[in-house]
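Only one protein chain is missing; all other protein chains are in place.
Up next, subunit A:
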Amino acid sequence: MIQVNKKKLLFISLCIFQTLFMTGCWDRTELNDLAIALATAADIEEDDVIRTTVQFALPGKMGGATSGGGGGGAEDNIAYVDSDVGTTLREAVGKMQRRMSQRITFSHRRVFIVSEELAKKGIRDMFDTTARVAQNRLSAYIIVAKGKAYDLLKAEPQFERFSGENILYLAEARGVISVNMRQAAQSISSFGSDTILAYMTVTKSQLSNEISDEIEFLGYAQFRDDKMVGIFEGEQAHGLMWLRNELSPYTTIVEIKEDKYAAINIKNGRIQIKPKLKEDHIEFSIKIDINANLVEDFSRSDMTKLNDKDLFNRKLEEHIKAAVEGAVKVIQENKADSANLGLLVNRHFPKQWEEKYGKNWYEELSKAKFTIIANANITDAGLVSENISKGEEPE
């Protein structure tokens, strides 16, 4: 047995015990003292002053303890929006904090909105505080607003309690390429790729009893470096999804016969992009396999018939091809590599990239040629092969 001096032991254990109180964990905050920020928006105003708008949750108005279980005395206005200006985002937040009894916490912010105007001037500064402060979530989605960013926060959509939540679910929805702050920063910082961000706006609901402000997903804002240069809308957005190989199921309308349309759901697909170096340009040969099912058909075709089925497949191929071409057109016109094609060339031909293409990539991109081969297969026509109200044809 080792002889232990009891006094020494006591002294040592006291020292160890003291270190417990130096861990910096004394930031105990009661729940009641938190102002929970759900979404923030950044706009640019005159003289390059940045207006920061924050949407807070007011859970106290949600109908908590005192109202009892069944009552549900929830009030409508549980979101609270405040805004201020400053040379940096934090300055504005600091100004807001001065008029708030509760401490603002950004750890639950899942949505960050920048206005189109700000996006066009460059969004690099917006990433700084997010990564610097541990509380902030890099997994927050970054959105570009058509018009003013704070309008999106002020909207009161019907389905969610907070417009921030609404925007979040839209950004995460099927058929949308969701880009969070980490991905965006990564994409902006690396060569051979440019970021795209979801592009949203506020629209009025139609024919509702009380017309409400709803938030709508429009497409993607196209960036070159950190500056917004263009927009992918409609089918261009779908085409971009193919090009980036980030396909998630979406439904599209295809013209089958003249003025006869069908709704087709793209279930999954595969895209192969192969760059080939030609003398004065790069050629991308793109091969697309599409797997789809029929959702609605106004052309009154019979999907059991091979002819009809072939027609559908061919029309769908053309449609997808057009969509991809549309996206390519936006990329080439705006000279922004939204589909990460530069990265592809760099991986296939690292040496040539280093010597020739890397330096002048946007010019090369704008004169690149694209050949697209699409191969569609509608595997599933639904529970019926044709319209059930269609009369039987005499044989």
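Operating definition for what follows: a residue touches a chain if its C-beta (ideal position, glycine included) is under 8 Å from a C-beta of that chain, and two chains touch if they have at least 3 such contacts; residues count from 1.
Note that in this section contacts and distances are computed from a predicted model.
Per its UniProt entry, the chain excluded from the display bears the name "Spore germination protein", taken from "Spore germination protein", "Glutamyl-tRNA(Gln) amidotransferase subunit A", "ABC transporter permease" or "Tryptophan synthase beta chain".
When the full complex is taken into account, the listed residue touching the unshown chain is A:Q135, out of A:Q135, A:S208, A:Q272 or A:T371.
Of the listed positions A:I36, A:V114, A:I167 or A:I282, the one in contact with the omitted chain in the full complex is A:I36.
Note that of A:R90, A:H108 or A:K227, the residue touching the chain absent from this view is A:H108.
Mapped onto subunit A, the footprint of the missing chain covers residues 20, 23, 25, 27-32, 34, 36, 38, 57, 59-60, 62-66, 68-69, 105, 107-108, 110, 135.
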